[in-house]
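A single protein chain has been removed from this complex, and every other one stays in its place.
== subunit A ==
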Amino acid sequence: MSAVETRPEDERPLSVVRQPLPHDSAELHVTGRAVYIDDMREPAGTLHLAPGWCPNIAKGVIRDVDLTRVRAAPGVVAVITAKDVPGVNDCSPSIGGDPVLADGEIEFWGQVVFCVVAETRDQARRAARLALYEGEAGTPIVTAEAAKAAGTTVLPEYRFGRGELGRAYGNAQRRTEGRFVIGGQEHFYLESQIAMAIPGEAGDVHVWSSTQHPTEVQHIVAKVLGIPDAAVTAEVRRMGGGFGGKESQATQWACLAALAAKVTGRPCKIRLDRDDDFVMTGKRHDMVADFRVGFDGEGRLLSADMHFLSRCGYSADLSLGVNDRTMFHADNAYYYPTVQIRSERLKTNTVSNTAFRGFGGPQGVLAAERMMDTIAVLTGFDPLEVRKRNFYGPGRDVTPYGMKVEDNVLAELVGELEKSSDYLRRRQEIRAFNGRNRILKRGIALTPVKFGISFTLIHLNQAGALVHVYTDGSVHLNHGGTEMGQGLFTKVAQVVAEEFGIGFDRVRITATTTAKVPNSSPTAASSGTDLNGMAAQIACREIKGRMIDFVAQEYGTPPEQIDFRDGQVIIGNGSVPFAEIVKKCYTARVQLSSAGYYSTPKITWNRDKAEGRPFYYFAYGAACSEVVVDTMTGEMKVERVDLLHDCGRSLNPALDIGQIEGGFVQGMGWLTTEELVFDDKGRLRTHAPSTYKIPCCSDVPDAFTTKLFDGVNREESIYRSKAVGEPPLMLACSVFSAIFDAIASLKPGVVPPLDAPATPEAIMRAVTAMRRAEG
């Protein structure tokens, strides 16, 4: 490792930070005592909502909705439609176009037209089906290709790159081009979208929302109701999973609950049934990736021309940032001397696609890996060798968007994994196996990940925290980040405990609420710990600073001889229990509460000029996966996985490993079993776990090892750790490449036309094409 600046805490022994503590709610989870929104005791008179929508129209106009039968149904208290919206009928997180309730025009199958408010949820759900619609169905544009042909977009095309592509391509010794499909992905958080709104006095409303972005819920509820932001409080203690699906798309349900609460004056709750959640909320963007590459005889890439057609759905939502990130990661770990990356953001009559762990990055990474695999097939070099030859390195360290890669650890990290996974020996064995076996073919791949950390929308890189120290020495912690299972609350509480030198159990973690920390950013972009951990640390240090000043004066000890550890305040050669000093501070009228605020340094990004440094740093990792494929049926089994990931100096190795493994398996699902099927009428045919298959236990091999890379963040991140939420998802590209490798063994030199997800059918399409190809 290159030398990095160190700060005092890097030297100091740590007692809470870096410990593999369990998730703060673990005991509550396993005993069923963790309270999710649907588990909260409902206030007396709570009403329940169910969305109504027209199952016959994916695109068209509804002229009239006959709600007579709906209103007459048992238990129905109210039916709300667009006419009931007092403010602005739009819950878009960006440029608009997302009506809370459709007003005549229908743009996708599943768009909410009205909402039933009834005494029970069952009554609401039954009544919601009784509406009669009069209108006209048009022909929906369903696929990205169809949208491209029709020229419909949600946002303008964007591109960046460098060099003269035509010349570099023309001069290259070897050239090839390819196209493949990258499927979308349903979040399938186990807790479906939910919100409960409790009306207060003077038009105030308190909204409990399972959201990654309480501030946006607050602001948009206010906008929809036509009341000030200050009249709305949005709160969430925990989500039953988010994965990006509750970044912007939790808002609509919160708005509906708040609207119903306003209309009825009673508490209102909406919890989407799983099928409704599938059809009404957006997913990972599916794309068609085209590439044209020039390379030399050594497999070194000379020019890359990449072009993504992205299905954004009917509105912009977060598609700008998502598709930009596809472009930011279309290099993955590789240096492209001459490059152009182009992205088209196409409008289709499907649900509006949204954030999903990786935020578009995975699609870019998969395309980069496909180019490496393609070059390997055409040159005959081992794919890992091709990858290594194309890694960023000295003199080859500027990304297509002009940022210098300063912290690259891939050579070392990949080398370590290559060894620990026994890649070379297994490569030989697999070659021998494939030579002996006609039906079954094995494949192996070792793929890297480099993932940029920071919101590319620069202003989001800020956070606030609120820390109170009470007179018994217990600490109340609050910050703008949300807990969706990733362990953010645990990590930030570790930071706070470490700062005060107290036990983890002395820090009380509290629900995220816009009333305590305002104007927060979404918990997204893997940034939760980086931002909120820093904000909390700053708040703690502010309080500590005041306490130190007091102690220094009170005890006549220089400040540098005062420290906080083991539940004590160390004062020179003596020590006093933390709680005792706290009491003394209180009595001496020292403020024991502070709001901390942090904004990420160094980052800049000028999107118009496509230049700057959008990322504070990169997180790295690598994965080696082995698969076996049945070339008669396309069935596939993952047989062994080895992961090595860079979390810098981990704040909590247990939670980090949880993110790495969980991200990997989620990515594996995206690339193998999880297939979203829209029919030509725009209807989603896979709208429940019966038809949409996320990985289950037996899909994860017993031979599955995960290790943390012994690294350090060269930037001044919280305790030199690195963000870990999203990057490991892309480790799963190794599974896809291993399948590609197995199929490629059928005919050396022929590139398998494998699409993602690699379902049995997709694998057979590639196998059949291989068998027909001239080889």
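Keep this in mind: a contact is a pair of C-beta atoms (placed from the backbone, for glycine too) under 8 Å apart; a residue touches a chain by one contact, two chains touch by 3 or more; residues count from 1.
In this section, contacts and distances are computed from a predicted model.
**Q** The chain dropped from view, which UniProt name applies: "Sulfate adenylyltransferase subunit 2", "Nickel transport protein", "Xanthine dehydrogenase small subunit" or "Carbohydrate ABC transporter permease"?
**A** Hidden chain, UniProt protein name: "Xanthine dehydrogenase small subunit".
**Q** If the hidden chain were put back, which of A:F160, A:Y189, A:F359 or A:F618 would touch it?
**A** The single option touching the absent chain is A:Y189.
**Q** Could you tell which one of A:R71, A:R274 or A:H476 touches the chain left off the display?
**A** Touches the omitted chain: A:R274.
**Q** One chain is left out of this view; which of A:L457, A:A688 or A:A773 touches it in the full complex?
**A** Checking the options A:L457, A:A688 or A:A773, the one contacting the hidden chain is A:A688.
**Q** List the subunit A residues touching the unshown chain?
**A** Residues touching the hidden chain, for subunit A, are 20, 22-23, 25-36, 38-39, 41, 122, 125-126, 129, 187-192, 238-243, 273-275, 437, 439-440, 484-487, 628-630, 632-637, 654-655, 657-658, 661-666, 673, 675, 677, 685-686, 688-691, 693-700, 702, 704, 706, 759-761, 764, 768.
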